[in-house]
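As you look at this complex, bear in mind that one protein chain is not there, while each of the others sits in place.
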Amino acid sequence: MATTITAPPVKNIHEKQRESGFYRVTHSYFFQKIWKALFTAWVVVTLTFFLIRLLPSNPVELFIQDLMVQYGMPYHEAQDQAAALFSIDLNQPLWGQYLDYMWGLLHGDMGTSILSPGTPVTSIIMRFLPWTIFSVGIALMISFTLGIILGLFMAYRREGLLDHILTVMASILSSIPNYILGILLIIFLGVRWGLISVASMRGTLSPGVEPGFTLEFFKDALYHAALPILTYVLTTIGSWMLTMKSSTIGVLEEDYVTVAKAKGLKEGRITSSYVGRNASLPMFTLLTIAIGFVVGGSVLIETIFQYQGIGYILLQSVNKRDYTVMQGVFLVITLAVIIANFFADILYSWLDPRIKLGKQE
Amino acid sequence: MSNESQLIWKHEAGSGTPLSLRNVHIIYGARKGDVQAVRGVDLDLRAGESIALIGESGSGKTTLGLGIVRLLVKSADISQGEIIYRRNGTEVNVLDLDKKELREFRWKECSMVFQSALNAFNPVLRVWDQMRDTAQSHGWKDKKAIRQRSLDLLGFVQLDAERVIDAYPHELSGGMRQRVLIALSLLLDPQVLILDEPTTALDILTQRTIIDLLRKLKEEQHFTMIFISHDLAIAAELADRIATMYAGRIVELGSADDIFYRPRHPYTLGLIRAVPKVVGGFQELFSIPGSPPDLIDLPSGCKFHPRCPYATDKCKTEEPDLVTVGREHEAACWHWREVEEELQTNPLHSV
Partner (left out) sequence: MGSVFLGAVQSMGATLRIMSYNKVGFTGFIAVMLILFMSFIGPFFVPLDTETKVDQIYQTPSAEHWMGTDHQGRDIFSQIVNGGKDVIIVAVVAGALSTFIAVTFGTLAGFAGGRIDAFVVSVTDIVLTIPQLPLLLVLAALIKLNNIVYLGIILGALGWPALLRAVRSQALSLKQRDFVEAARALDLGTTHIIFREIVPNMMTYIIISFALAMTGAIYAQVALVLFGLVPFSGSNWGVMLSLAWVRGAIYFKDSIWYIMMPVAAIVILQLSVVTMTRSLELVFNPRLRSGE
C-alpha cells in the first residue's frame, strides 16, 4: 500500500493559546451547539405558530367557526374565547400575536385545553411527559449499549455462524415497522401464547401504586413500560448492530490497533480503549436520527400499548382536534429531541478529543 | 527492571546475536491462490548493528518485519522456519510462544516503529495514556516512574516533553508524532528495534531530523535495529549492513559500503542506478524495466530473470542461492561476476 500521507498543518499548541479568550469561548464546540439548539428551537416555535395561525384552515379560525356554528355565538365572543384558550390576543396585528405567543411560551404558558376547559396545557404535559422520557430513555440506552456490544462482537467474529445469524436478524428487525412489531408482540406474547397479560400492562402504573422512591413503584413502572421498551429496543437495535459492525471492521484495520498489539497490550484493553471506543464514535452522530425516530415513534407505540405518555396524548388530541394540547405537545416533543441531541453532541465531544479544538469535520 | 535508572541501556557492540531468522517462509492465503510473500529468509542480526532491508513494494520486507513480532494479518501464515531470539544466554523461538508469552515479548524485547506514525496513535487517548498503558501492560506499577521515564524519553527525542506528554495525537505534527513513536518504542528498553519506513510519510526536512535522531540511537547507544526502507540513500546512511529483497528472498547481503559501491546482484545495481543524484546535473535516470513479479504465480528459476539484463537460459530454470562474493558479502546471482565487470568499466557514483 503506497498511499501517500501528507502531514497536516502543524497545529501548534502555542498558536492555540494566542487566540483571545472570548473568541475561543464563543466559537467553542459547546457554544456552537447551544446556538444550534436555540436556533432550532426558535425555528420550531415559529413554524408551530404559523401552523396554528396562518394556514388557511388554521385551528384558531376553525375553533372560532366551530363556536359560531355550533353554539350560535357572535364572532367577537367566539374570538374572545379562542383568544383565552390559545393565549393569544387576536385583536393585535400578527407580529404582536407572534411576540405574545413567544412571550407566553417563555413563561410556560401554552394556553388551555379545548376539551377539558380550565386545564392548562402545561400541566397536561407535565403529567404525561415523564413517562415518555422514562420509557424512551431506558429503551435508547439499552438498544444503544447492546447494539454496540453485539456489533463489536460480530466484527470480531465476522463471517462466523453467529455473525451470519445476527446479521440476518438485525436486517429483519430493522425493516419491521415498530408499530407492527408492537401489534405482533400483543398478538403472540399476549393472545396466542398467553405469556403475558397485555391488559394488566396497559397504562403507566397499576391502580394504587403511588409515585415515589420505592421499589414497588419502580417495579410497577418498569412492568408497565416493558412492552414499549421491548418494541423500541427490538426495532432500533438492528441498525446499531450493523453500523457498529462495519465501523469496527474499519477500525480493526487501523494502524493504531496493530501498534496496540505490537505494544503487547492486553486483549481486553485493546478491545475497549482502542477498538471499541473509536468504533463507537460514529454511532453518536447517528444518535441524533435515532432519538428523533424513537420519540416520534412513541406516538404509535404508546397508543398501541395504551401507555399514557406524551405520544399517546398527541394522537388523542389530534383525533379529538384539541388544537391547543396538540400544539403544546408537538412543541414539547420537538424540544425534547433538540435537548436530547444537544446532550448527544456534548457526549460525543467529550469522547472524541478532536472535536474540542474547534470546528467539527 | 534492572536498567530503570538509565535512559537507554548501553548496548555492547558486537556481542552475540540477539535475533536469527532461519529459513522463514510467509504465505498469505488469497482467493486466487497462495501469495508467497517471504520465501526462505536466513538472517543473523548481531548485537549493536543495524540492518536495512531494501526492495520495492511487494518484495516482502514489511511482511518479514511484521512476521518477526508475529503481527501478520490473520490470512498470513509463517509456514516454515524459525525466528530465534536470544537474551542473556537464553534462546526462544518466537513462533513457539503462546499468546501470553508473545504479548510479553512484544515491545519489551522487540519494539516496532511503524510506517505511518500519523495513524499509529489512538486518536482518543493522550500521549501519556498510550505510554502508560504500554508500561502497565508489561507489569510496571509505579505511575510516577512511568511518567518520569516517558518525559525523559520524549526529551531524548528532542520534544518539549511536558507539553507533548499531555497532548492528543492530533495536536502534534507528523514529525512530532514520529518522534513520540520512537520515544514510545524505547520505553521498555527493548533489545531489538524494527523500523518500518520510519521517514516515508514525512516531508524532507522532518525526514532529516528523524534520520539524525536514529543515527544518534545507533552511534551513541549502539541500538540493534532492523530498518525497512525503499530509500537506498537513507539505508546507506543508517545501516551497517544492507539486505536487498526481491520476491520474498534476500538476493544480496553485505556491508552498506559493499552494497552501495560494489553491488553484485543486478537488482541491487538497478535500485542504485534508479536513485537520482543530487550532484552531477542532468543525467539519464535508469529504471528497472518491467514490474515486480506476481507473487501467486512466480516466474521459474531466478525470480528476477524477466527483468534482468544479464538473464540467460540457466536463469530461467535454476534459482541461484546466496554465494559469497566478497568479505561478508553474499549475492544470489549466476552472473555476479559480469555485474562486477560491468561496474569496473562503468562505475557507480563517479563524481
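Letters are used for the chains, namely A and B, taken in the order the chains are written, and counting of residues starts over at 1 for each.
The criterion applied here is as follows: a contact is a pair of C-beta atoms (placed from the backbone, for glycine too) under 8 Å apart; a residue touches a chain by one contact, two chains touch by 3 or more.
Because the structure is predicted, anything quoted here is derived from the model rather than measured.
S.K.: Which visible chains touch the chain that is not shown?
M.R.: Among the chains that are shown, those touched by the missing chain are A.
S.K.: Out of A:S143, A:T303 or A:T324, point to the residue that touches the absent chain in the complete complex.
M.R.: The missing chain is touched by A:T303.
S.K.: Would you mind spotting which of A:L129, A:I176, A:I196 or A:I346 touches the chain that isn't drawn?
M.R.: A:I176
S.K.: Decide which residue listed in A:F86, A:F144, A:Y323 or A:Y348 touches the omitted chain of the complex.
M.R.: A:Y323
S.K.: So that we can see where the missing chain sits, which residues of subunit A does it touch?
M.R.: 36, 39-40, 43-44, 47, 51, 55, 57-59, 171-172, 175-177, 179-180, 183-184, 186-187, 191-192, 288-289, 292-293, 295-297, 299-300, 303, 311, 314-315, 318-319, 321, 323, 326-327, 329-330, 333-334, 337-338, 341
In the analysis below, only the chains that are shown with their structure count from here on.
S.K.: How many angstrom lie between the centres of subunit A and subunit B, each centre taken as the mean Cα position?
M.R.: For subunit A versus subunit B, the centre distance works out to 53 Å.
S.K.: In their shared complex, at which residues does subunit A touch subunit B?
M.R.: 1-2, 4-5, 7-8, 10-13, 254-256, 258-266, 269, 273-274, 277-278, 281, 351-354, 357
S.K.: For the complex, which residues does subunit B have touching subunit A?
M.R.: Residues of subunit B touching subunit A: 57, 69, 71, 103-108, 111-112, 114-116, 118-126, 133-134, 137-138, 163, 167-168, 170-176, 181, 184, 201-203, 206.
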